[in-house]
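One protein chain is absent from this view; the other protein chains keep their places.
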Amino acid sequence: MADAAMTDHGAHAVHAHHHPDLQHHFDSLEQQHEAATLGMWMFLITEVLFFGGLFLAYMLYRIWYPEAWAEGSYQLNLMLGTINTVVLIGSSLTMALAVRSAQTGGQRATVVWLILTMLLGLVFLIIKYFEYAEKFEHHHVPGHNFAFPGPHSPQVQIYFSLYFLMTGLHATHMLIGFGLLSVISWMAHKKRFSPAWYTPVEMSGLYWHFVDIVWIFLFPLLYLVDRAHVPVG
Amino acid sequence: MATQTAPLVAAPAVTYLNHETTVASWLLTKDHKRIGIMYLLVVTFAFALGGVFASGIRLELATPAGDLVSADTYNKLFTMHGVAMVFFVLIPAVPAILGNFVLPLMLGAKDVAFPKLNLLSWYIFVIGFLFTVYAMLARGVDTGWTFYTPYSSRASNSNVMMTGIGVFITGFSSILTGLNFMVTIHRMRAPGLTWFRLPLFVWAVYATSLVQVLGTPVIAITVLSLAIERFLGFGIFDPALGGDPVLFQHMFWFYSHPAVYIMILPPMGAISEVIACFSRKSVFGYSFVAFSSLAIAIFGFLVWAHHLFVAGISVYSALVFSFLTYAVAIPSAVKTFNWAATMYRAAIWLKAPMIWAIAFLGLFLVGGLTGLFTAALGVDVHIHDTYFVVAHFHFIMVGGAIMGYFAGLHFWWPKITGRMYSDIWAKVAAIIVFAGFNLTFGPQFILGYMGMPRRYHVYPPEYQVLNVLSSAGASILAVGYLLVGIYLVASLFKGERVGANPWHATGLEWTTQSPPLPHNFETQPVVTEDAYEYATREVKVG
Partner (left out) sequence: MAHVAPKTLYYTIFGALMVLTIVTVEVATHNFGALNFPVAIGIAITKATLVILFFMHAKYSSTLTKLFIGTAFFFLGIMLVLTMSDYLSRGLHTYTGGAGGPGYSVRQPRPPAVLKIDEGESHGGAAEGAADPSH
């Protein structure tokens, strides 16, 4: 790294010698890429703890109110939830393939895989919308209009509070991911990426996979509580 | 002392301050040094705001009767004092101001890893601050900065949501800054700058960043859940549905306890630098101090329920947390011993930064030890929610963190501005602050021990004398802080210009001009020696 001493900001002649995407405070594309990767993983760490708080609340109340949890979970549509899980994992596959295409210089393939990822994400959100709409109709949204039969109704309201908080937060992250992927797809379409520099695709991929992982946990925790029993009321 | 006859120094031709001077060049800057200064402006304003609220508190408490403000207004005063000071002064002060300015310089880097993200952090900070200030001015918040449910989620009529949103937004500033610093330290150290050659300030900032990244998201989700509960009627903490309000406390303190280590670790880092420089000696037990920073950060995550001892948690879990709380005091003690050992038999150069640092040592010691009182379960039953606790945390936060911040500010001021402030006035201010501080908070230990509860605007007449002393102390403290502001601002116009290294200190930041170039260094520095090689320096000082 000693030869980095040569990079003097006054002399713009040296600009011709470095990649246009190399930012000035870094000495090499490799250093920049390592920094970006580390930074994105660190951001994902914060996301783990962010969702983690809700998992804590979930854990406590599931231990305290197993019947309410079973009753609440039974209200969720298992088929739609399973489809959504398959769809989202599928979108992770297409995302991984998009990163791989960018890595190997496949310009068109990158765009195609990215668009597919977004489409699958859109399917997920549409299904989610229908699930939410159904909850709204059945008065399962916590708050003033909540209504649920049976003696565990107050605790079922807690269950649904967590359901909406967790899936809502997840859906918000998906929307952000959408925005991210739109920008990246556009850049890929403009042929901005190459095997030498495709960092934004890779970073978006990490984010998208994380969102998938959250759902991998949400699915069993919310949809698969005591499905073997048909709860009373 | 007779000032060392330094040759008159001319201002450097190009500095980060003068190379571009439009407003846009500041508001759109990616320069970590300018961003540090922008934080300084907002934090100073927040400090003044918090001080105004504190003045309201101490004025009311000068008399036993609730004659100045109503109980509701008093609740708002202490809440907003806490919110302003915790989230907008103590958390960002050293990391966002001094860390931003000094860290890349100390590492021999041109900037932090993500300069644009750094600017975004500042904007997020400002937006969060604006939300919170609006909440304070519009209707105030009266829940205490701790926002305990169910009062905050159901009963309070005040601007809980607005403040919650402000705090939520500001949290992201803290997270992104921490993330930025950690990546910078991992990936942008100068050639030859191995981990164990790093100045201890860097270790402190690293440990702090770890806490910021791991802890802040939890308060984010807690405040978000609170806001949604309040706004949409969701019920996670609601006892009427079977929810547990203590869960809120668990989640809140999971961040807020490590948060106090965010507040104290960077000032401790600054203290290491100051004590080394003004003792002309390497910090005693360098690796112990370095590892203690990490230990404080990690252990700090294991003790939060000591805030819940009387909230209804199980006795067994309280025992565990009490034990862990004693354990977390150990690395802090190690650091304190090491600083003292650094000063032992050293040729102390008693300039202003050193006065602040010595004051820190004494006050932090008292603050830390009184924490141990509260960590004992039986004792805590009596002193929880009394003025003893208030005194304890003010000794740490003001006597410790703010003193450490001032020590760092006075140490790096010539580097930041290229000017030296009046040493005499700085020492006078330090002594005034020290005296005022002790008069304000010393009596509060006794008040708490005698049973005066916190967060009440009335008290029995037998507590008045001590309260009056405390309020008198607060006015002296205010004078001291104002004085600091005055001579520091004056130095910008009339201060003697200094060269690259007025303190003859070690550290890469002192090898470049004052104020630094926009891109920090002319050529990439290379490091070949350990952090505090004062022994090999042949400069006579003092």
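The letters A and B name the chains in turn, as written, and every chain counts its residues from 1.
Going forward, contacts are C-beta pairs under 8 Å (C-beta built on N, C-alpha and C of every residue); 3 or more make two chains touch, one makes a residue touch a chain.
Predicted model, so just to flag it, every value in this text is computed and none were measured.
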Hidden-chain contact residue, picked from the options A:49, A:141 or A:184: A:49
Touch criterion as defined above, residue of A:69, A:124 or A:160 at the omitted chain: A:69
Options B:181, B:254, B:405 or B:459, residue touching the unrepresented chain: B:254
Chain not shown: contacting residue from B:305, B:383 or B:531: B:305
Positions on chain A where the hidden chain makes contact: 34, 37-38, 41-42, 44-45, 48-49, 52-53, 55-56, 59-60, 62-67, 69-70, 78, 82, 85-86, 89-90, 92-93, 95-97, 100, 103-104, 151, 154-155, 202, 205-206, 209-210, 212-213, 216-217, 219-221, 224-229
On chain B, residues whose C-beta touches the chain left out of the figure: 186, 214, 218, 239-242, 250, 254, 301-302, 305, 308, 312-317, 320-321
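One rule holds for everything that comes next: only the chains that are shown with their structure count from here on.
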Mean-CA-position distance for chain B and chain A (Å): 34
In the complex, chain B residues that touch chain A: 109-115, 117, 175, 179-180, 182-183, 186-188, 191, 213-218, 220-222, 225, 228-229, 232-236, 238, 240-244, 247, 250-251, 254, 518-519, 522-524, 526
Complex contact set, residues of chain A against chain B: 1-2, 4-5, 7-9, 23-26, 31, 34-35, 38-39, 42-43, 45-54, 56-57, 60-61, 64-65, 142-144, 154-155, 157-158, 161-162, 164-165
